[in-house]
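Missing here: one protein chain of the complex. Every other protein chain is in place.
Up next, chain A:
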Amino acid sequence: MDDGDEPPIVLSHNTSLSSKSGGDKMFSLKKWNAVAMWSWDVECDTCAICRVQVMDACLRCQAENKQEDCVVVWGECNHSFHNCCMSLWVKQNNRCPLCQQDWVVQRIGK
């Protein structure tokens, strides 16, 4: 169950990094700092609200045996949480609890 190195997350961060720097050509693998990407990946891999890996079901869904319905939500700030966890929190405060930016959903999925 402990498969923390999911390729989709790494890819999504790469695309966002390259689009931020303005260029729309493919990024160069030579510049790819593997160590930095790895630690960034680990940080995003665990839901900072319930502290379970985002690729696993959140603490609530595990307790209620609803693992299949539990999806991941990414904000425009690129932080990811379980959708269940984040939708509880935005009811109180519509900010990303990690970076304090206004919370805008970028995508929801697995």
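Just so it is clear, a residue touches a chain if its C-beta (ideal position, glycine included) is under 8 Å from a C-beta of that chain, and two chains touch if they have at least 3 such contacts; residues count from 1.
Here, contacts and distances are computed from a predicted model.
Asks: Quick one: the chain not pictured, UniProt calls it what, "AAA+ ATPase domain-containing protein", "Acetyltransferase", "E2 NEDD8-conjugating enzyme" or "Alkylglycerone-phosphate synthase"?
Replies: The record names the chain that does not appear here as "E2 NEDD8-conjugating enzyme".
Asks: When the complex is taken as a whole, what residues of chain A touch the one chain not shown?
Replies: Given the touch definition above, chain A has residues 48-51, 59-60, 63-64, 85, 88-89, 92-93, 95, 97-98, 100 touching the missing chain.
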